[in-house]
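Quick one: this structure, given as structure tokens, is what I'll be asking you about.
Yeah, one chain of the complex is gone here, protein chain that is, but the others are all in their spots.
Our next item is chain A:
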Amino acid sequence: MCGHRNRLTYEKDNGDGVTTSELFRADGLAKSYPGVRANDNVSFSVAPGEIHALLGENGAGKSTLVKMIYGLVRPDQGRMMLGGQLHAPADPRAARASGVGMVFQHFSLFDALTVAENIALGMDSPPPRADLSRRITEVSAAYGLPLNPARRIASLSAGERQRVEIVRCLLSNPRLLIMDEPTSVLTPQEAEILFATLRQLAAQGTSILYISHKLDEIRTHCDCATILRQGRVVGTVSPAEHSARELAAMMVGAEMRLVDRSGRQAGEVVLTVAGLTSAAGLEGTALKNVGFQVRAGEILGIGGVAGNGQEELIAALSGETTGRPGTVVMDGRDLSSQGPEARRRAGLLAAPEDRLGHAAVPDMSLTENAILTGATRQGLQKNGILDHRAARSFAERIIAAFDVRTPGPGTAAGALSGGNLQKFVIGREILQEPRALVVNQPTWGVDAGAAAAIRQALLDLAGRGAAVVVISQDLDELLELSDRFAALNNGVLSPPVPTEGLTLEQVGLMLGGAHGMEVAHVAA
């Protein structure tokens, strides 16, 4: 069973003499969508003041499960109990009224509205403006999450946006707080602040249902973990008593392959970037004199919170924006003024992070999406006419090599789950055997098993002599993959340093110092 580090041991008498030490219980929950059994006979319980993790691969049914608890989706079968009473919310409003709060993975905030307006929208009977602003300031200060109620969301960093969501929940005094992958966008320092807040909440008796892919995080901070696989509960364990490997094995139902970084040797310089300066994109940051070199067989990791120039950097490297002569040079050839197609021909490929809308066209099939970047290098067109058979077989190769779970290459890209599409998008570039590859957030929103596969594929690519640049917010990933590490902050790239021997602490400092959460914002 589970450890009880943070748990308050209070028992509640629910009236008919039966005492219970559980706040929430799910019994045999089931939910099906056309063609998918998202949840099947799911049962688990959460004690008061417990931080309870929900673990599972993409598509294991975690999101559906919490949506049922939050009243966004109605279960087909089964029942839920909250505080000894039947919990069957008709909508999120009813769920909030009975004490359930939720912080969403993709923030459910309104960019053009202020912090106070966003929070008012999340409450059922908000107090008048001035009172609300005062309470926001009070509550946010009490939990160490400072916020200015009058600021517009669009001007906040990811960490600050998350604070808004959390404060929005806290103002309604929830008994059960659901957090869907809260740390995926945070720096280590920001994550520490979040955990301190969660522990404080748990100590006050609030139960927390915590969804994350980060096994180490769950092992350190959660009392209990319920593991889901293909919509079913495969076990409830105390995560501290298991290694990350064991947990991952339970999630995927098989031993996970460990990332192997052996067998690589840095060769000659392939990609040279020098004096790269660009205008800021929408809500982004301008690049200021960015320069680095990547050798054959080497992986350069670029860390930093998104919005500090990451999008501008990948756009400048992919050819989406062109630059002054001499800024992007590959194998002695100046590609600065060339567009994406010319750069692909020369062997410089890129996989941007926004898989829906930037890296893939949602309404087009996987075959058509494969053509979009692979046409030239894979010979998918002859005399201006597309060779659909070759394109389909290229798409099929990607699907097979990267274990993309889809009915076939004719499926629309938008119909794939985020992680599966990510595997496809990365695979599409890797299978073209680039001379140099630039990827942004290669494993964002991808489950542990698939993330390991993508990382291994990047390492193997480097092992075959390609130069690889990985831009990511996930520092563990960068430390695992890269030979050298550089931080991109406010459009300025730090000088790359060898990853060997670098600690998370030092990396955090490189990203902008001990003030962690304010970094991105002050910079912008």
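In this text, a contact is a pair of C-beta atoms (placed from the backbone, for glycine too) under 8 Å apart; a residue touches a chain by one contact, two chains touch by 3 or more; residues count from 1.
Here is the rule we use: contacts and distances are computed from a predicted model.
One chain of the complex is hidden; its UniProt record names it "Nucleoside ABC transporter membrane protein", one of "Spermidine/putrescine transport system permease protein", "Glutamyl-tRNA(Gln) amidotransferase subunit A", "Nucleoside ABC transporter membrane protein" or "Hydrogenase maturation factor HypB". Check A:59, A:99, A:122 or A:159 against the missing chain and you find that the one touching it is A:122. For the chain left out of this panel, the touching residue among A:93, A:333, A:388 or A:464 is A:93.
Of the candidate positions A:108, A:137, A:230 or A:411, contact with the hidden chain is made by A:108. The omitted chain makes contact with chain A at the following residues, 33, 71-74, 91-93, 96, 104, 107-113, 117, 120-122, 126.
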